[in-house]
Every structure is written in C-alpha cells, then in structure tokens.
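With one protein chain removed, the remaining protein chains of the complex are shown where they sit.
Up next, chain A:
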Amino acid sequence: MKHSGCAVNKERHFSCEDCNGNVSGGFDASTSQIVLCQNNIRNQAHMNRVVTHELVHAFDHCRAHVNWFTDVRHLACSEVRAANLSGDCSLVNEIFRLHFGLKQHHQTCVRDRAILSILAVRNISKEVAQKAVDEVFESCFNDHEPFGRIPHNKTYARYAHRDFQNRDRYYSNI
C-alpha cells in the first residue's frame, strides 16, 4: 500500500463499529476507510481474513480508477479478487460452511461469495450481479496483485513478500 502511495494509518483508515446483519466488514471508498464489524468478527483468524479482504479493496482503490458506485463490473472485479486472495475460499473455510467440493471448487466459492458481497451493498438483482461476475471473472480471478500468487498460507505470503522486495533486481534482469 505504501509503495502505491497509500500508506495505511490505523487511526485514519480503520474503524471498528457495530454492524447490522452478519456483515463482517466493508471498504468505504468515499472516506477511504475500512470498517471492521466488531460484533460479527468471531476470532483472530476471521479478523485476519476480513482485514486482508478489505485491504484488497483498498489496494484496488489506490492503484486504479474503480467506479465503485457507478459500474457494477468494477465492484464485481474487486470482490472476485478479495474473495480469491483473502483466504475467504480456503478449503477449510468452505468445509466449515458445509460446502464440500475439491476439484476447482475454489473458483465456485469465489464466484458465489463475490455475488453475495455485491448483493450486500447494491440494490440489484442476483441475475445482474451474476452477469457482472461472469463478465469480469477471467480477468479478475487471474489478477493476483500485489501478491503475484494466491497467498494460501504464511509460506506463500512470505514468498510473495520476498518477490516484492526483489522486484528491482527482477525487472532489471529480464
């Protein structure tokens, strides 16, 4: 985030609030703030996931002209990326939700959760949300910035960070 010009300040860019329903968090693009739903976040692992999810949105807001409120495809893209890269759709989390599947199930989960996230913040039909996700999925599912890979666990995250630190050497020698 800092490298992209959006250094994160805990007091300015995070807010812990009580939320309606079972929403865990959100990113408010109009104030550049991540909201964490303190009444719905269950434990540290859940917290890590929610923070990562919302930081993906913040990162997209920082690096791109995301038309959050006027283009549902842009919203869909960021939700696909957040579901894909945050651990929302890990095998373990899906099993806890009683969603059983192995071969390529991650993609099914990402699609479904992206649609749910869109419907939670936009007053549109499920068909419209689904169409938007379908249109952007190929591009956005394969956009792994800033990690360069899907960070399944700390090892992958550590390797991604190593690649980030090595980026100058990398791009000057290919």
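Quick note on the criterion: a contact is a pair of C-beta atoms (placed from the backbone, for glycine too) under 8 Å apart; a residue touches a chain by one contact, two chains touch by 3 or more; residues count from 1.
Here, contacts and distances are computed from a predicted model.
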Omitted chain (choose from "Coatomer subunit delta", "Trafficking protein particle complex subunit 2-like protein", "Glutamate--glyoxylate aminotransferase 2" or "Synaptic plasticity regulator PANTS") - UniProt protein name: "Synaptic plasticity regulator PANTS"
Which residue of A:Ile41, A:Ala114 or A:Cys140 touches the chain not shown here: A:Cys140
Touching residue (missing chain; options A:His46, A:Arg73, A:His99 or A:His161): A:Arg73
Hidden partner chain, touching residue among A:Gln33, A:Thr52 or A:Gln130: A:Gln33
Options A:Arg97, A:Lys126 or A:His152, residue touching the unrepresented chain: A:His152
Residues belonging to chain A that touch the chain removed from view: 4-7, 9, 12, 31-33, 60-67, 73-74, 77, 91, 102-107, 136, 138-140, 142-144, 148, 150, 152, 155-156, 159, 162-163, 166, 169-174
